[in-house]
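For this view, one protein chain was removed and the others were kept in their places.
Here is subunit A:
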Amino acid sequence: MDSEKEIHLLKRALERQKKARIQAEKILEDKSKELFDTALHLKQANNKLENLLTETTSQLDGGFVNIIDPYVVMDLNFNVVNMNKSARDFLGYDNTKETISLPKLVHKDFIQYTIESFQRLLEIGTLKNYRAKIILKDGSYKWIQINTSVIYDKNLKPIGAQGIIRDISQETEIKELLNEQKKQLDIIVENSPLGIVLTVDDKIIKSNTAFTNLLGYENAVLEEIKLSNISEPEDVEATEKQVAEMTAGLLDNFSTVKKYFKKDGSIILAKTNVSVVKNDKGEVEYQVSVIEDITKERKAEEQIKAEKDKYSGIIANMNLGLIEITIDDEIQMVNQCFCSMSGFTKEELIGKNAVDVLKLQNNKAVEEKTRKRLEGISDSYEIKISNKNGEIRDWLVSGAPRYNVEGKVVGSIGIHLDITDQKKLEEQKEQLLKELKISNDGLQEYAHIVSHDLKSPLRSISALATWTYEDYKDVLDEAGVQNLTLMQEKVAFMDKLIHGILEYSTAGSSQMSKAKVDLNTIITDIKDSIYIPEHVTVVVPEKLPLLNADSTKIHQLFQNIIGNAVVHIEKKEGVVKVLFTEQKEHWQFCIEDNGVGIPEKFHKKIFEIFQSIGDNERSTGIGLSIVKKIVDRYQGKVWIESELGEGTKFFFTLKKNIN
């Protein structure tokens, strides 16, 4: 490389170095200026801050001394080093006269909390909303709240703390009182048997347990819905009017009956009392509804009303006179029938003295009954009373005492039936019976007398006929003798007839004795005593029972039937059977023969007196009527089954036990 070129090269390098130096100097100058400006700015800022700090400190100092709230400055052991007048007044201590250790004032329940709080204060530098109970010099308790901060020296070393005390006793007491009251109120509301709902513009804000239980909705669901969604007034028009008045501010509360729709779909009826709750400005804030389920009451009411209507209707329309009187005989109530029975109007009776208005004929007896009734005894009896027109009427009275709710007798109720007409009929009947007895007795006596009186001439005729035959049998021709014989026969028949009438008259009336009667013996006796033709036999295929009855009447009964049967058999071999079957309450007998039979038209007639079939001279027509009479007295029946030429079955029943 030649030297010239090297010189150029060096020159260029030098040039670059110069320029680099100038550039560097320029940069340094700029940096220098920048540093100076920064330093100046910092100094100013520092001054400003120092002033601000001084001002604030002095302001704070003055402020704290003069502030109304108690203010204390304490050292790191929490002993008071300075306090304002308010603090002196509040705590009762004076730091210039005595040493005050703040932790010692704290109530023992708050010591642990206080230690923790003060430690935090020293760590963090501030303590907000420290709340505790303290004991003042005079021994009283106060609730206080302290906001405090640590004071540092210039080297940021803590040297103490300052704090403002606020007396929150009253606040705390009010809070506690409110809490207590709220708790009490909640207990009342939650335990109320009435549903309580708080609404704003129909929207449910709050409801108690009774309400949720009543409707079956959960609380959360209720608070989503409107009251009108689950209820409907019973009387829509009236309730709408009341709601409108309430909205207009004219009405503060009203009561209505509403239907509520339960969750399960059923409906309940509830008395609803709606009241408004207003705020200070008189604006409606809430509506309170108190709901009482009256479904059951309503049902019961309706039932009672229906019952009452029913009984009122019965009482008003019944054909019995009803009267209610007090202990003092004052008439309280009468029904329509009683008015027509007595002839008085309601107005003439109600409020009057029963004894004065209704003229009783047998007063003494009624007084006795009334006295008994007041003792609580009910009974019925007859009275005689003179009605408004002066007619004497017979009433049947059924009386019962009337009680009040305490169970004390307050009067009586009487039900009356006018029995005047029945009474008259009864009297007539008694009279008739009496007359009947007399005439019956007369008739029986008459029958007796007639029988006896008729029998004695008959005996005379029979004797005379006998004598005539005895004396003149040699001179009489055959026709004369036959006439005398016929006369004897007719007399015998006449005697039989009279005997029958006598029996008939006694069969229906005479006393019936009761004894063990062996029918087998009776049949044997009958067979011995009556006339039985040669070709007829009476048989008893089965042993007959023992009866508890009148032996004579039973004898009469069987004798009449058997006696009748044996003489009406024309067959070569006549058989009369005595049969029986036992029934529940009766014995049934059957006398069966194989005689001539009885035409059907006579089946009933033959039991009437003096009815005889054909012209059989041995039949008086009395026997079967006696049979009928005896069977009647034994409460039985008698009938026949017969076929002409084949025979007759004579049936009759006798009650086993008759009184």
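One rule holds in what follows: contacts are C-beta pairs under 8 Å (C-beta built on N, C-alpha and C of every residue); 3 or more make two chains touch, one makes a residue touch a chain; residues count from 1.
Rule of thumb we're sticking to: contacts and distances are computed from a predicted model.
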* Structure fact -> Choosing from "Probable membrane transporter protein", "Haem-NO-binding", "Dehydrogenase" or "Cation:proton antiporter", the absent chain's UniProt record names it "Haem-NO-binding"
* To do: Identify the residue among A:12, A:43, A:262 or A:514 that touches the chain left out of the display.
  => A:12
* Residue touching the undisplayed chain, where the options are A:24, A:433, A:449 or A:463 -> A:24
* When the complex is taken as a whole, what residues of subunit A touch the one chain not shown? -> 1, 9-10, 12-13, 16, 19-21, 23-24, 27-28
